[in-house]
Structure formats: C-alpha cells, structure tokens
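Let me begin by handing over the structure; questions about it come next.
Only a single protein chain was left out; the remaining protein chains are all shown in position.
Now for subunit A:
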Amino acid sequence: MTTPAELPVNSNSDVVLVRQHVRTTAIDVGLSLVDQTKVVTAASELARNALVYAGGGQVRVEIVHNGIRKGLRLVFSDEGPGIPDIEQALTDGWTTGGGLGLGLSGSRRLVDEFDLKSAPGEGTLITVTKWAR
C-alpha cells in the first residue's frame, strides 16, 4: 500500500473505500486488532461527517514515526461551512445533522491524538493519530 495517500470523500462508497484503505494501512503500521478497529471506526465517523456536513472533502492517510514508534495519521479536510463552536461540537450527543452526536466526540476517544481546526466559512481540518504500542 502506498502512503501517503489522498482519498476523496464525496460519496457513501468513498466512505467504504476510506475504511478499507485505513484498515490496510493500520495493519502495515502494526496496530493491534483492537487499535485497528478503533482507528477504522474513527475514520468512518470522520469521513461521514465530511460528507454529511460539508458535502464532501478528502482524507490524507500517512504513516508517521516518533523515534522507533510508528503511527497512522489521518488528515480530513473539507471546504464546508466550518464549525462555529468547536467545544460544543465535541460534546457527546450534540448534533445538527440528526445523528447521535457521537461522531466527533467518539472519534476523539478512539485515537491517541486529535486536533480540530475550523472556523465559520473556512472549512474544517481534523488530524488524528493512532500510535502502535
């Protein structure tokens, strides 16, 4: 599998492809089965968010190193309406899209590092990292 890879998130079938690519890369990085499952689930949530709230976007999947540790990093970016209140958006149960409100808050719990940059009218950039143990 080539990394880094840029994948589009413009349809429901793209969400499935993102999950599959993240799974394959997570295996390459050497993540445990539970950690693979967590990061693929987070990827699924964030990809769906980009699709539902921004009408689409893309994700960069890359392998990162910290000393001898390897990690999997996902960078989701979109040019959607952005998030006016990030703290609120990261609260369990908060949703403007009719979902369960677990996408952002839940994904944050499933990864080791979570960074969200967004402003109204400027799109959203979410970077998550899962490190191999």
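Just so we're on the same page, a contact is a pair of C-beta atoms (placed from the backbone, for glycine too) under 8 Å apart; a residue touches a chain by one contact, two chains touch by 3 or more; residues count from 1.
In the analysis below, contacts and distances are computed from a predicted model.
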{"item": "Protein name (UniProt record) of the chain left out of view, among \"NADH dehydrogenase subunit G\", \"Oligopeptide transport system substrate-binding protein\", \"Anti-sigma factor antagonist\" or \"Isoquinoline 1-oxidoreductase beta subunit\"", "value": "\"Anti-sigma factor antagonist\""}
{"item": "Interface with the undisplayed chain - residues on subunit A", "value": "12-13, 15-16, 19-20, 23, 33-34, 36-38, 40-41, 44-45, 48, 92, 99-100, 102-103, 105-107, 109-110"}
